[in-house]
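Take this structure first; my questions come after.
Just one protein chain is left out here, and the rest sit where they should.
Right after this comes chain A.
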Amino acid sequence: MDLTYTEEEEEFRARLRQWLGQVLPGLGPKPDPNDWPGRRTYDMGWQRRLYEAGYAGLHWPVDAGGKGATPTQHLIFLEETERAGAPYVGANFVGLLHAGPTIAAEGTPEQKRKWLPPILSGDEVWCQGFSEPDAGSDLAALRTKAVRDGDEYVITGSKIWTSHAEVADWCELLVRTDPISDTVPKHRGISWLAMPMDAPGVTIRPLRTLAGSTEFAEMFLDEVRVPVANRVGAENDGWRVTMVTLSFERGTAFVGEVVACRRTLIALATEARKNGRWDDPSLRRKLALLSAEFAALWRLTQWNVSESEATGGVPGIGGSVFKLRYSHARQELYDTAAEVLGAGALDLDHEWVLDRLSSLSYTIAAGTSQIQQNIIAERILGLPKGR
């Protein structure tokens, strides 16, 4: 049980801090949330800088073009970039955290050569075509159909909640290559494809979130042709291929946010002192309990990272415990922020108000809290499957 970092890790942190100190002041202002081309340029420009400085794909394996850094170094990277106020991974989220690691783990050497370098250099944006209108939590029930025609698949169906669809070059797409039947379980007939977003037959309809901005889109696919060579993994083996991706998502995706939440908590206390609400003991109690919660979530992150380093594997299933508690705590944090703001909590120009609105997605996206609890109960605690 040790929380000290090695000399090597501290050197890594110091070098990173120095670099961040040099590069961040030269960065332009953040684009408007609704300016998608602007957001792409901004996010990919940051990726380019990371690439040139040797920080791109830190946690990717070396044979995939990554740096093969340890999970602890990756943790330090996420902690320090957030602390310094560096841009979030943004439009590069799917490429760096889902599609890329999947291709790195399951792709052929040719596929890795083709798709991985442009992700790392910030030249190509990926989006995710998993969920469908009738396949949300029950993802394996997806119905978008891919029919073989020579060396191509012809794809028809629709996808939903696709972030960055408007500016993506590629989509990691889950399709049904074998229809659901009495003999084929629904998760068996799925394949994983890389679909070029400029292919004829792809239509994108942006979806406005309750926060007012268009954070994701619906995607309609009408006889879209995708080469069979774009399939990663075997035909009908896409479910397993995808699960590799999803465990990455639950592993380290929220490290930076926990750091940010702890900072927000301090800002809430400062604001409450200023506007007098600090005198309310029930508010002080809430802030204190959130402080304990976020401190513990940070320790749990360190625990999970240290465990994945010890076992050498992908982030463990402990990520479900983290996600369940974190998503709830984040909502509590911004509900408390609203208490601090009072009537100001109705002013959309305050960043905490927008953050409060977006926090509502946390207990739904990337596996609802109810699904997380099923996962914990069945896969960690070994309770029987059922209704």
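The working rule: contacts are C-beta pairs under 8 Å (C-beta built on N, C-alpha and C of every residue); 3 or more make two chains touch, one makes a residue touch a chain; residues count from 1.
What we mean here is this: contacts and distances are computed from a predicted model.
J.: From the list "Na+(H+)/acetate symporter ActP", "histidine kinase", "Acyl-CoA/acyl-ACP dehydrogenase" or "Branched-chain amino acid ABC transporter permease", give the UniProt name belonging to the chain omitted from this structure.
T.: "Acyl-CoA/acyl-ACP dehydrogenase"
J.: Quick one: say which of A:Thr41, A:Gln111, A:Thr156 or A:Ser306 touches the chain that got left out.
T.: Per the contact definition at the top, the residue touching the missing chain is A:Ser306.
J.: Taking the entire complex into account, which one of A:Leu287, A:Ala337 or A:Val353 touches the absent chain?
T.: The one listed residue touching the chain not shown is A:Leu287.
J.: In the full complex, which bits of chain A touch the chain not displayed? Write them out.
T.: Interface with the chain not displayed, on the chain A side: 1-6, 9, 72, 75, 265-270, 273, 278, 284-285, 287-289, 291-293, 295-297, 299-300, 302-303, 305-307, 309-310, 318, 321, 324-325, 370, 372-374, 376-378, 380-387.
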